[in-house]
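Only a single protein chain was left out; the remaining protein chains are all shown in position.
Right, chain A next:
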Amino acid sequence: MEIYFWAFLVGGLICVIGQLMFDLAKLTPAHTMSILVVVGAILGGLGLYEPLIDFAGAGATVPITSFGNALVKGALQEAENTGLVGILTGIFEVTSAGISAAIIFGFIAALLAKPKG
């Protein structure tokens, strides 16, 4: 049960960091998202993101920082098996579900929906 609380708290706090980057640093959404992904990748490389996932569950896997971590994780896993080439082949291994789903559902939405407002 505790995991729900930590997921809410950690996920919410990561969003607050994003909001502060919007409001205080006056960054565009694209800049903010790119920075968060790179931060997630760095934390993943340092081995700090996996402990956060164990602690906060979806609070750490749902924010976009998790995307950066997953890219590094896939690359490192594959590199362990096949050497340096593995970095290239493994980079999308873990994140494939998210990217494919977003592209496929997004395109279907474009086929079915009309612009609003």
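In this text, a residue touches a chain if its C-beta (ideal position, glycine included) is under 8 Å from a C-beta of that chain, and two chains touch if they have at least 3 such contacts; residues count from 1.
To be clear about the criterion, contacts and distances are computed from a predicted model.
Q: Per UniProt, what's the omitted chain called: "Succinate dehydrogenase", "Stage V sporulation protein AC", "Succinyl-CoA--3-ketoacid-CoA transferase" or "Ferredoxin"?
A: "Stage V sporulation protein AC"
Q: So that we can see where the missing chain sits, which residues of chain A does it touch?
A: Residues of chain A in touch with the missing chain: 3-4, 7-24, 29-30, 32-34, 36-38, 40-42, 44-45, 57-59, 61-68, 71-72, 74-76, 79-80, 83-84, 86-88, 91, 97-99, 101-103, 105-117.
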